[in-house]
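Yeah, one chain of the complex is gone here, protein chain that is, but the others are all in their spots.
The first chain written gets the first letter, and so on, giving A, B and C; residue counts start at 1 in each chain.
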Amino acid sequence: MISKEEKFPIAKRYNVADVQVSRDATAVKPVVVVNLIKKAKNPVLITGGSLLREEKLVEIAVKFYEKGIPVIATGGSSKPLIEKGVKPLFKTYTLHQITQFLLDEDFKPNGKSFDVVLFLGFLPYYLSRMLSALKHFSSITTIAIDEFYHPHAKFSFTNLTKDKEMHYAMLEEILSRI
Amino acid sequence: MISKEEKFPIAKRYNVADVQVSRDATAVKPVVVVNLIKKAKNPVLITGGSLLREEKLVEIAVKFYEKGIPVIATGGSSKPLIEKGVKPLFKTYTLHQITQFLLDEDFKPNGKSFDVVLFLGFLPYYLSRMLSALKHFSSITTIAIDEFYHPHAKFSFTNLTKDKEMHYAMLEEILSRI
Amino acid sequence: MLMKKGIFVDELRNVVIKIGEIAEEEEEWESPGPTPKPGIIELRKWDHKLLERYEPFYAPMQDFCNLCTMGPCDLSFNKKGACGIDLRTAKARLVTIACCIGASAHTAHARHLVDHLIEEFGEDLPINLGGDVNVEAPLIRTVVGIKPKTLGDLRKALEWAEKEIVKVLHSVHIGNEENFVDYESKAMHVSMADHVGMEVADIAQIVAFGFPKAKPDTDLVPTGFGIVDTKKPVICVVGHNVMYSRPIIDYLERSGRIDEFEVAGLCCTAHDMTRYRSKAKIFGPISYQLRVIRAGLPDVVVSDEQCIRADLVDACSKMGIPLIATSDAAVRGLTDVSDWKAEDIVEALVSGKLKGVFLPVPEKVGEVAPKVAEEIFKRNKDRKYKFFASDDELKAEIAKCTQCMSCVFTCPHNLRIDIGMAQAQKTGDLSKLAILEEQCLACGKCEQSCPKQIKIVNVIMRSNFEKLYAKTGKTRVGRGPIQDTEIRKVGQPIVFGQIPGVIAAVGCINFPDEMKSIVEILEEFLKRKYIVVTSGCHAMDIGMIKDEEGKTLYEKYPGNFDAGCIVNVGSCVSNAHIAGAAIKIANIFAMRPLRGNYAEIADYILNRVGAVGFSWGPYSHKAASIATGFNRLGVPVVVGPHGTKYRRAYIGKPWKNDKWWVYDIKSGKKTFIEPAPDSLLVAVETKEEAIVQLARLCIRPNDTSMGRQIKLTHYIELSKKYMGDLPDDWHIYVRSEADLPLKMREELLKVLEEQHGWKIDWDKKKIVEGPLRGYDAGFNPTVVEEVFAKYRR
Partner (left out) sequence: MLMKKGIFVDELRNVVIKIGEIAEEEEEWESPGPTPKPGIIELRKWDHKLLERYEPFYAPMQDFCNLCTMGPCDLSFNKKGACGIDLRTAKARLVTIACCIGASAHTAHARHLVDHLIEEFGEDLPINLGGDVNVEAPLIRTVVGIKPKTLGDLRKALEWAEKEIVKVLHSVHIGNEENFVDYESKAMHVSMADHVGMEVADIAQIVAFGFPKAKPDTDLVPTGFGIVDTKKPVICVVGHNVMYSRPIIDYLERSGRIDEFEVAGLCCTAHDMTRYRSKAKIFGPISYQLRVIRAGLPDVVVSDEQCIRADLVDACSKMGIPLIATSDAAVRGLTDVSDWKAEDIVEALVSGKLKGVFLPVPEKVGEVAPKVAEEIFKRNKDRKYKFFASDDELKAEIAKCTQCMSCVFTCPHNLRIDIGMAQAQKTGDLSKLAILEEQCLACGKCEQSCPKQIKIVNVIMRSNFEKLYAKTGKTRVGRGPIQDTEIRKVGQPIVFGQIPGVIAAVGCINFPDEMKSIVEILEEFLKRKYIVVTSGCHAMDIGMIKDEEGKTLYEKYPGNFDAGCIVNVGSCVSNAHIAGAAIKIANIFAMRPLRGNYAEIADYILNRVGAVGFSWGPYSHKAASIATGFNRLGVPVVVGPHGTKYRRAYIGKPWKNDKWWVYDIKSGKKTFIEPAPDSLLVAVETKEEAIVQLARLCIRPNDTSMGRQIKLTHYIELSKKYMGDLPDDWHIYVRSEADLPLKMREELLKVLEEQHGWKIDWDKKKIVEGPLRGYDAGFNPTVVEEVFAKYRR
C-alpha cells in the first residue's frame, strides 16, 4: 500500500525474531549470477540427484564444466556427467558431507577455499538445510540456481516452477556470458 | 535486484513454512485506516498501559472516543481516560482477557460483534501475542496504530520509532478524517 | 533374588525370601483417597472441569511447526500439519513440552540431592521439619498418597514423578494426542509432578543441611550489587543446587577462615547458601550475572545448574575469573577433573591453563574454590572495575554509536539505547542511559546485534554505577515451610475471607519495568493486610529495593504467615511450601483428608482459598510448570506481560453465565455462582493492572459476607485508585447488602439501582432483587461430583 517513492519508514517489526529473522536470499537474474561468478576467486558447481531424472540439467552442468568451473557431483549425478566427459572433483560424498567440508576453512581440494558455490539439481528441502548451515556458519556466497526459490541461499533464482523453459533459458543465459 | 516492472515470477520459497509462513501485516498509512474504520460495522479502540506514560496517546484516544468510536481501556489506561470524560466499555479486564473474549463470537458488549479493532498504547511484545491469537483464530480486522510495526496485525502502521512526531501526526490525520 | 541390605538379622541368612514387589505397609495415618500415585487419566476429569471454565487461550509465537521431519508445516489460521495436528493442539503440545522440562528440572534436582544426601546421611535420616510442622509433605501426601518419614521415603515420590514425566513426554511424540484440552490436562499432570519434585528437593535439603525449619524470624542477609567487601577474596556461586557449593562454607568454617572471604551467590543457590549459613550473601537474580561478572567482582565462580548464562565460560574468562562447573546438567565443555588432586586443579585454574574445570565432587569444590579465589584475589585487587577502565574509555565506546537501532529491535524490552547514546554523545549526560539500567536484564542480546560491537551492557551499567552499587538491601533468609500452627490461626480467616488474600510473588525477573515495581505492587497488599509470600528471584529483588528510610519490605513487615506479613520461603523449590500451605488449610483447618485425594483438595482450594500466584517476570520452563501446577490445584496465577510468550493462558469468560456453577453440598443443588476467580492464568501489562487483577482474583464463592465485604472493599478501592473508577464487574460479586463495603454502601446501592436495575429497599438499605444468588452461611460449594456425593451422604 505504501509505494517506494514516498519517503516513508520501512515496516520494521518490533522484534526481528518475531515471525521471522535473518537474511532471505536475494532473488537474482542470470546477469547477477554471471557477475558473481566472474568476481569469484574459486567458484564451484555442486550438482545433485535431479540430474538423474532431468537430462537438460546434465547438459547445463557439462557446459559449466566446459567453461572451467569445477564440479562436485553428488547424489549419483556423477554418472551422467562422467559419461559426458566431466571429471568431477568429487563423486562419492553426499551434499551433506560436502557441506560439512565447506564449513571448514581447511577444505581446499583444488588448492584454495571455495568462495562462491552454485547449487544445481537438488531436492529443495535437502538443499535448503545445507544452505541454512552455510548461511549461519560460513562466509561462502551460496547461489541456488534450481527452479525453486531458496530463502536460505545468499542469492537464488526466483521461483520458476511455473515455467521450466524459463529456468533453462536463465541457465543458458548464465552460460552464454561466462 | 528485480524491479517490479519486469514480468518476473515472484520469489516463492519451495515450502511456505521454511523460514517463515503466513500473512505479515500490511503496512498502511492513515488514509487506509480511515477507510477501514469508515467501512466497519462495529469498530472499537483498545488502549493499553502506555497511556499512563504518554499523555499524547491519552489525548488521541479521547478524540477517538469523541468521534464515536467505543473504547476498551486496559492496563490502567482507563484512569487518565475517565479523567478526561471517556466512559470506556471496559476498564477492568486485561488485554489478555479482552482478546480471549474477542475470539468468541458471542462477545457482543454493545450488541454486536466487533469487526474492526484498533490497538493503541501497548508494550509491543504483549500486543504482538494478542494479534497473533486474533490472526489465527478469528476473522477480526486488527489494526495496530502504535509506533512499532506489528507483523501479526492485519494492518499496521509502519515503524515510526525514529520519529515520534510522525506517529502523532499520523494519528491526528486519522482523527481528522473520521 | 533380592535381599535386604544393611543390618542383617542373622537367622535370616539361610531363609530364602523371594521378595517380588516390595509393598509398603503404611501406618494407617489416613484412609486412602481415590487417586494415590495417579497416572495421566486419573485426574483428567478434574482438568476438563477446570478447562471448560477456564478456556485455554493460545497466542502462537510462530505460525509453523517443525517438530518432525515431515515438516515444516504451515499451521497458520489453525491449519493442520502433515501429522494432522492443528495449530491450537500443536501449541498445547509445546506447552506440555515446556512443563515437562520444568518438571524435569525440579525432579532431577531433587534426584541429585536425594541420592547424594542418602549417601552422605543415610536413607534413615528422619524428615523433621520442626515441632510446628506435622504435616511435613502436603503435596506428597495428597498426590503420591504416602507420608514420608525419612530421606529414603522421598525416593518413592521421586520414582512416581519420574515415571509420570516420561509418560507425559511420551504423549508429545508425533501421532499421539489430537485434542488441545487433553494436552492441557497432561501439562497439568506433569506440573503436579513438578510440585512433588520441588517438595522432595526442599524437604531433603532442609533436613540434611539444617536449613531453617518454618522459622518466621530468620536472619537478614545483605543483598545487592554492592554487598561484598572488596578487600576480601570473593567466591561467587551461581545456579540452583546448593549441594555442590555448600562444602565451601564447610571448608572455610573448618579452617576458621570464613571471615576472611566473601561468599555471595546469584540465583537460587544464593538463597540456599544463606539458608545454610547466614554469613553468605546474595548478589542478586539471574539478571545480575553479567553485572557481577563484567564488573569483575568474583575471584572465582562456581556454577551448578539452571538459569546460568550459557556464555559463562566466555564471560568469566574475559574477566580473568576461573570457573568451576559442578553439575552434570551443565558441564560446559570443560575438562572433567574429578580425579585430579586439589592442588593440580588450583594450579590449572590460577595459572590460566584451564579457563574452567568440571568438578562434580562437592568436597573438592569446597577446597578448590577458596584456594583459587585467594590466589586470583592477590593479583586482582583493583577489581572494582566499574565496567570500563576509565571515563575516557566509556566515552569512546559511546562515541561509536550510529543510532542504527539494531539493539532496540532485538532487546526484549525494546529499550531505547539509541536515544541514550545520542544524548550522551551530544551532551555528555548519561542520565538516559542510566535509566535503562533499572530495566535492563543484562541479557547481552543488544551487543550481539550491534554492528559497531559496542559493549552496550557495560555502557548501561557504568552509566548508573553509583545507584547500582548502592543497591544493597537485606533479604530475610528463606524459612521453608509454613507451620501447622500458623495455618491453624489463619485458616479460617482465609477461607471465610477476612484475610482478603494470599499473594504469592514467585519466579523470575524479566519484569516489564523497573525492578522496584515488584515492591510497589506487594506493599499495596501488605498495607492492606494480605499475606504476602515470596521466593526465588522475586524474593531477592525485594531484598535490594529500599524505601526512603533505607528499609526493605523484609525489615518493615514481619516474616510470619499472617495478615500483613511477608514470608520468604526460599529458593525455587521452596515454592512447594506455598502450594503446601494451601493444601494444609484444607487439611488442618477443614479436616479434609489428603492421602491420594487431590481433586477434593484442589476443589476445596479453588472455591475457598483466596490465594493468587504472581510472577511479574516469568521466563523459565520451571515458571511454566510451577504456574500450571498451581492452576491444577485451583490457584490462579497472574503473570507479567512477557508471560504471554508462554503462548497459552487459561481465561474464563465471566459473561457466559452458564459456565459458572457449583454443586452446593448443603442444598444439594447445582447453583449458578459469581465467576470467582474468573481466570486461572492471565497476563497483565502494567503494575497498576497487576494490583487490580490480584485483588479481584482473591474473591472466592465461599467468602462469608464479612469476607466478601473486605475483599470487595480492597478491590473497589484499588480499582478507583488505579483504574479511575469502580470495577466493571464489582456488582456480580454482590450477593446481599452485607457484601457491600461499609463506607461505600449507600453509594454502591445507588449504582446498583441506577446502572444495574437492581431493586433496593431504601428504608432497610437492603437489596430486594438483583443478585445472581443470595448469601447462605451454610453454602458448601464443590464442582466435583464425587465430593458432592461423599458429603451429601
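Going forward, a contact is a pair of C-beta atoms (placed from the backbone, for glycine too) under 8 Å apart; a residue touches a chain by one contact, two chains touch by 3 or more.
Remember, predicted model here, so these are calculated numbers, not experimental data.
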(Q) If I consider the whole complex, including the chain that's not displayed, which of A:Thr26, A:Asn42, A:Thr94 or A:Ser113 touches that chain? (A) A:Thr94
Q.
Touching the hidden chain in the complete assembly: which of C:Gly333, C:Gly757 or C:Gly778 does that?
A. C:Gly333
Q: Tell me which residue among C:Pro32, C:Gly130, C:Gly320 or C:Pro360 touches the hidden chain in the full complex.
A: C:Pro360
Q) Going by the touch rule given at the top, which residues of chain C touch the chain that is not shown? A) 1-7, 9, 11-12, 15, 17-25, 27, 39-41, 44-45, 61-62, 66-74, 79-86, 89, 97-98, 100-102, 104-105, 107-109, 111, 123-124, 152, 159, 161-163, 165-167, 169-179, 181-182, 185, 239, 286, 305-313, 315, 327-333, 336, 360, 410, 412, 441, 443-445, 448-449, 510, 618-622, 642-646
Q.
For chain A, which positions touch the chain that isn't shown here?
A. 15-18, 20-23, 48-49, 52, 73-76, 78-83, 90-97, 99-101, 103-104, 106-107, 109, 122-126, 129-130, 132-133, 135-137, 148, 161-162
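Note that in this section only the chains that are shown with their structure count from here on.
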Q | Where chain B and chain C are represented by their mean Cα positions, the distance between them in whole Å | A | 33
Q. From the C-alpha centre of chain A to that of chain B, how far is it in Å?
A. 41
Q. For chain C, what residues touch not just one other chain but two or more?
A. 61, 63, 414
Q) Residues of chain A touching 2+ other chains? A) 12-15, 18-19
